[in-house]
Each structure stands twice: as C-alpha cells, then as structure tokens.
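Every protein chain of the complex appears in place save one, which is left out.
This part shows subunit A:
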Amino acid sequence: MFKIIYIVLLCSFVSHAQKKEAIKLTYKATNYLDITAISYDDLYLFTDKSKSFYIKGKFSYNRRKNSPDAIYSLPNSKEANYIYITENQNFKIKSKIKRLDNFYYFEETIPIQNWKLSDEFKTIKEVKLQKATTTFRGRNYTAWCDLNTPISQGPWKFNNLPGLAYEINDDAQDFHFEWQLIKIAEPKEYNFTTYDFSKEKTINQQDYIKKLDEYYKDTVDISSTRLLEELDVEILDTTYQKIDYRKRELEKKYEWEE
C-alpha cells in the first residue's frame, strides 16, 4: 500500500512538471511612413534553440498630437498578418505575409548579419547596452544590445546579434523603422500548432517580390487612367512612379539584385 501511494505521488509530480517551451519577447515596432504606424509584436524563442517565431501584432496609426481626433487604424483582422519562422539550423525563414489582400507563404535563406560593435554605451533600466551596427537589404541598422544576455535572435529577421537587443533603429531620414523591447516573459508552454504552414502553397521569394513590383507599377498606371470618367479633366502627369514603393519598404534591395 505504501508503494502504491508512492507511485501515485510520483505520477502526479511528473504530470505537473511542464516543459517550458519558449521565451516570449515583446517588441514595440514603429514605422515612420507617411504617418506613424505602431504594432506590438511577439518574438518567441524556443528554449531548444531550434527555431524562433516572430508574429506581428495589429497596427494602430498615429498622427500629429494637435489633432486628437485623428487616430487611424486599418480594418481589424483576426489572423496575424505577418509571421516569420526562422529555422536556426539552415538559416531559412518561412514567412506568411498578407499583402494585396492575399496571404503569401514563401521561404527564403537569410544571410548571417555582420554586426560591428562600437564603443558607445547607454543604460536602460540599469542594464548596460552596447551599440552594434549592420547593413541589411538596403538599410543601415543600429542595435543597442545587452551582451550579458546571450540572445542572438532579434525581432523580424535580425540574427547574429551580440546580445539581447533592447532597441534597433534604422538610420533613414524619411521612412524609417524602430524596434523597442517592451517585455521579456519567462519561458512557458505555447500553442504553436496554428503556425504549421506545411500544407500551404508556398512561392519562391523572388517571385513574390516580382509580383509586388509589378502590382505597384500597375496600380499607378491604372490610377492614372481610371480617374474621372466624366468630361473635363485630364491627367497631365503623375509623379507617383518616381517615388519607388521600395523606399517605404523595410527591405529595399535584395541579395540577388546587387
């Protein structure tokens, strides 16, 4: 009888011992485009270091402070629009992106980013951060990292960071992007089964980029011919094409385009 009780106790102890699957880092991502867009994104790092998931949150748009009525957001969607799954083994990223009203699934091989450490430091919440810089797909990024926390994966597609990145900024003037670490949660078990893309139709990243290029070019052309069916107005010119849509994108230039 004593033995049985012992086994029961052992079983219950085992069943309560849960596997801690992933750490969740929450980043506040800000895009300074024509207006400011903010989202709260989650980066999940698997404790067995096999992969990481980066899931973009809903956007909210902010305008200038003196127009308090003017806060905008895109229509609410139930599914996450941008998901990046990085497989550390083979440096591949599987992405699910909603663009042009469709979901696209594609795979890319990500180059390892070369972060150069520089001698500048700053402190956030009593943590000392060192500055590191790199260039990736047409933009120059500056990251403030805590070298004592050995997390090399950053938000979005950033990898090979010297330590946990508290802030990452892009140095462009007009259209630039920022990430700011908001929260680090202890490892927990999460449900990642909804992020199984193996059954979806994937396309090649190069084809996807080509599709985008063509779409933006078409939209401009289509606009200039559909405006105004009534009499009287003609389009004398449009300068839209001269502002390349890529200027507003995170990735301005790809490896195969250089």
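Heads up, the rule we're going with is that a contact is a pair of C-beta atoms (placed from the backbone, for glycine too) under 8 Å apart; a residue touches a chain by one contact, two chains touch by 3 or more; residues count from 1.
Note that in this section contacts and distances are computed from a predicted model.
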Fill in the blank from the handout: In UniProt, the chain not displayed here, chosen among "TonB-dependent receptor", "Acyl carrier protein", "Membrane protein" or "Phosphate transport system permease protein PstA", goes by "TonB-dependent receptor"
Exercise for the section: Touching the absent chain in the whole complex: find that residue among A:Thr47, A:Thr135 or A:Gln206. Expected result: A:Thr47
Practice task
Based on the whole complex, identify which of A:Ala29, A:Ile93, A:Ile168 or A:Leu181 touches the chain you can't see.
Solution key: A:Leu181
Exercise for the section: List the residues of subunit A that touch the chain left out of this view. Expected result: 20, 23, 26, 28, 34-35, 39-40, 47, 49, 57-58, 60-61, 66-67, 69-76, 88-89, 101, 117, 119, 124-125, 130, 147-152, 160, 162-163, 166, 180-187, 218-241, 243
